[in-house]
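The structure follows.
Removed from the display is one protein chain of the complex; every other protein chain stays in position.
Right after this comes chain A.
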Amino acid sequence: MKQKKRNEKGLAVAARRSRLVSELRSGIGGLGFWVNRLPVCGDFSLILICTGAGCRMVGYTDLPTKGGFDFGLCRRNQSLVEKGGLKIPGFLKTGTTIVGLVFKDGVVLGADTRATEGPIVADKNCEKIHFMAPNIYCCGAGTAADTEAVTDMVSSQLQLHRYATGRESRVVTALTLLKSHLFKYQGHVSAALVLGGVDCTGPHLHTVYPHGSTDTLPFATMGSGSLAAMSVFESKYKEGLTREEGIKLVAEAISGGIFNDLGSGSNVDVCVITKGKTEYLRNYLLPNPRTYVSSKGYSFTKGQTEILSTKITQLKPKVEVAEGGDAIAMEE
């Protein structure tokens, strides 16, 4: 087994046996760092030690490739939370009201634009209607990173499939790709989606749940505001709506979510998909302007917030040697 010295940055240059991995994990992992092993290009995996100050790459191992998540560190992380008092970083959820309905000539999708992090609004105008194919769009509720990642991934897969087959993508293809991915991750990928589009077999609307189940529906709502939106649909939906009626109903349903659900808010986005044409109406409605703006304006001059106390610590102390024959000022 070849071993070379580490360079100053702590990079192991030669491959080590997997025994080293478990040593590293139990040794360094117990000190309260996040230790991540990431599968990288085939046989190798990188070991990253993440502390508050950043990440350090520690070594390579040759392990067989695995798909999906590596749950090997879950027990250690859990014991750190219970005994070590460590806090797991939180997720950004979208709160959300998303809807879709089928009308005479196609489908209309709608979404609000608020992203929340607990009780705080993280983004007042985010985009929840994601592109899948020119004729297929997908609204996403749940963890923002999960909805972005899963829709981007399936969108790429659909494009490759279009190149391979030479045909327009079908909604059921996107549906199958999404549901098999989500099922494989057993609900850990927290993405609840409303998928809609028009293909050669007609208009389609589906809902996809985080565990991988799907429904095919004439109208659908998801997210924390789904009940508020569904009450509007159940009262006013009928088959064979026109385009204007469909857009109006979707906007009403999303508004119901925006005003009655605290997890949803700000503006209404609408997307209309028909045979051969898609219209993405970003910020179709803006029903929430800021109510009061101070006419005086603000000035933030230095010293306005009072300084309670000041302490200056020199980071590089200068040590001066007393004057002698050949005195030199030394710096540490």
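We adopt the following convention: a residue touches a chain if its C-beta (ideal position, glycine included) is under 8 Å from a C-beta of that chain, and two chains touch if they have at least 3 such contacts; residues count from 1.
By definition in this document, contacts and distances are computed from a predicted model.
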Among "cAMP regulated phosphoprotein 19", "Dynactin subunit 4", "Fructose-bisphosphate aldolase" or "Proteasome subunit beta", UniProt-listed name of the chain not shown: "Proteasome subunit beta"
Residues of chain A (touch criterion as defined above) contacting the omitted chain: 95, 114, 116, 119-121, 124, 224, 258-266, 287-288, 290-296, 298, 300, 304-306, 308
